[in-house]
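With one protein chain held back, the other chains of the complex are shown just where they sit.
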Amino acid sequence: MTTPSVPLLQVKNLRIEFPTRRGILVAVDDISFDIAAGEVLGVVGESGAGKSLTGAAVIGLLEPPGRIAGGEIIFNGKRIDNLGFEDIRKIRGREIGAIFQDPLTSLNPLYTIGRQLTETIETHLALTHTQARARAIELLEEVGIPAADKRIDHYPHQFSGGMRQRVVISLALAANPKLIIADEPTTALDVSIQAQIITLLKKLGREHGTAVMLITHDMGVIAETADRVAVMYAGRIAEIGPVAEVIHHPQHPYTIGLMGAIPSVGDNHERLSQIDGSMPRLTAIPAGCAFNPRCTRVNDVANHRCTIERPSLLPAGKTMAACWLHDRLGQQSTAVNQHTVTV
Amino acid sequence: MVDLMRRFFDGDVWHSFKRNPLVIVATVAALICLLAAAFAPWIAPHNPFDLKTLNLLDAFSPPAWTAAGKSEFLLGTDDQGRDVLSTIMHGSRVSLVVGICAVFLSMVIGITLGLISGYVGGALDAFIMRVADIQLSFPAILIALLIDGVARAVIAKENHDQVAVYVLIFAIAASGWVQYARTVRGSTLVERNKEYVQAARVIGRRSLAIMFSHVLPNVMGPVMVLATLHVGTAIITEATLSFLGVGVPPTQPSLGTLIRVGNDFLFSGEWWITVFPGLALVILVLSINIIGDWLRDALNPKLR
Partner (left out) sequence: MSSAKILLEVCDVAKEFDVSRPWLNRVLEGQDKQILKAVDGVSFTINRGETLALVGESGCGKSTVARLVCGLYTPSRGSIVFDGVDMAKVASDELRGLRKRFQMIFQDPYASLNPRWRVGKIIAEPIVSHGLATTRAELKARVGQLLTQVGLSPLDADKFPHEFSGGQRQRISIARALSSNPEFLVCDEPTSALDVSVQAQILNLMKDLQREFGLTYLFISHNLAVVSHIATRVGVMYLGRLVEIADTRRIFTRPLHPYTQMLQSAIPDLKMTGKQRTPVAGEVPNPLNPPTGCAFHPRCPHANERCRRERPNMIEHPEGGQVACHAVEERRIDIKIAA
């Protein structure tokens, strides 16, 4: 779903740092992406890739000492990364909602879900208490909670895991936000419940026109839910493009390796293709392309470019991949390039 | 060993120490007290227990900086002509020996009972914890007094002085083991369900071996903090008991004895005989408490 007008969310050159006594660790290093209104962007990557931090930065919930050290986050045409505490609080919930991984800790165990819902609704929408309660019941029915008018007065511990996650989704939708950040919303759930939640998210996205930034490590969930996907590695975007393209025709060697490593029912059950080594620690990110020590194609690029220069996102097939293999224009390493070496 | 030291100085604990001036001062103070006490027989200016060197004419000398003071007695003398500074150094020795030994014994009892209680569980756990609960409802001093009193009744009078220090150590240890047992039991309950303990059970190791070789190293952290703070409490307990007259025998005066003895002279004007030992006690225990407090925060992974 593309729109010719300004995208709903624009992240430009975002950089997130953690000052530690051993020096400054760069957790997210100069990433840029957009989310259009009503679109579902999947952000996929393994642990340590920086995807959760990106989501936290967008909604203004980055835990100190982590901080946004560069770049801009523009939501609905206005910059939001440099807002004060009060201003970001007004946006949070009303314009941008969030769903986190663990439904157990996302809900306050001491309050009924009805109270948590009406509190959110009243905070962001100008409704009376009775109106807010009616809307809350509507929301619960929409997310599939049976007997919503009775269950609205139950406490979180009286719901099962899947039901709790539905409640969390209804909380995120309560004020009709334009964008929802969903951080691993199905990881803690059983596979059958996961399927239910995915179906629900898709339906709600369609009906409310809400854009979703879906952060997960599970490519299968992305395949079913997302329109576009960004693959992150070591704090950078390795590849970004339409979901079907990235999955069926990956262009970046990391994405190719990742897709080969995912087991699937119906494969021929021989060895899974594996990527040797592991993701670099934040303290030891290689120069040039962060993936180069593990890349099987590193010698296909002239002049050891992969170890010297960090690649920018280049058009590759129908996606964009940060890989020198796709650099049609400048083959010489002396070509002028905006990206300097970052470590 | 070198490896251990290198890892220590590289670690967060040392880093936190370097940045905390109060703790550095406290550590220096505690070290001075410790060294002064340890080497007292060699570095004290006088020997307060050698009757031949005492001179009653020197008695009740005020501190050296006052008008009537004598320069050889820096902090003055007591009613028998003993140099107060020297008695403090020797007294600290007794106090520290009793305090540290008591804490050590307390740790051994508490950790063992806590480990067994947490790991084995069931009726044994319930029994040990009830004993602990009962003991906690009595003030520690009372328990120490009780043990001391029983010992005095049981042991022949002529042996009292010889065994007094051992009885005192045992009494203080017995009154303080519960905190270790409880902490270790709590940590053991958590560690017991972790997979590395299950792995050891699958390998076929016996419960006792698992408790002491696997679980114990992982529950020692909070114990070190408790022990540091407990040294302070143990010294104060010993001082209290000695002050009450049921602690160390008069032949081996501790800081508490000195305070008691000096107390009699407080209102007749010879304030230095009780104030300086009191100050020494306060500095020692305060330093130890500051160190213990800092250690608790430095070792807490959540605060790092």
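The first chain written gets the first letter, and so on, giving A and B; residue counts start at 1 in each chain.
Assume a contact is a pair of C-beta atoms (placed from the backbone, for glycine too) under 8 Å apart; a residue touches a chain by one contact, two chains touch by 3 or more.
Predicted model only: the values in this text are computed from it and were never measured.
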Displayed partners of the chain not shown (whole complex): A, B
Given A:Ala37, A:Leu61, A:Ala134 or A:Ile193, the one touching the chain that is not displayed: A:Ile193
Candidates A:Ala37, A:Leu61 or A:Ile262 - the one touching the absent chain: A:Ile262
Candidate in contact with the missing chain, chosen from B:Leu105, B:Ile141, B:Ala200 or B:Val275: B:Ala200
Chain A residues touching the omitted chain (full complex): 46-47, 160-163, 190-196, 198-199, 217-221, 223-224, 243-244, 247-248, 257-258, 260-267, 269, 271-276, 278-279
Sites on chain B contacted by the missing partner chain, in the whole complex: 194-196, 198-205, 214, 217-218
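Here is the rule we go by: only the chains that are shown with their structure count from here on.
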Distance between the centres, which are taken as Cα means, of chain B and chain A, whole angstrom: 55
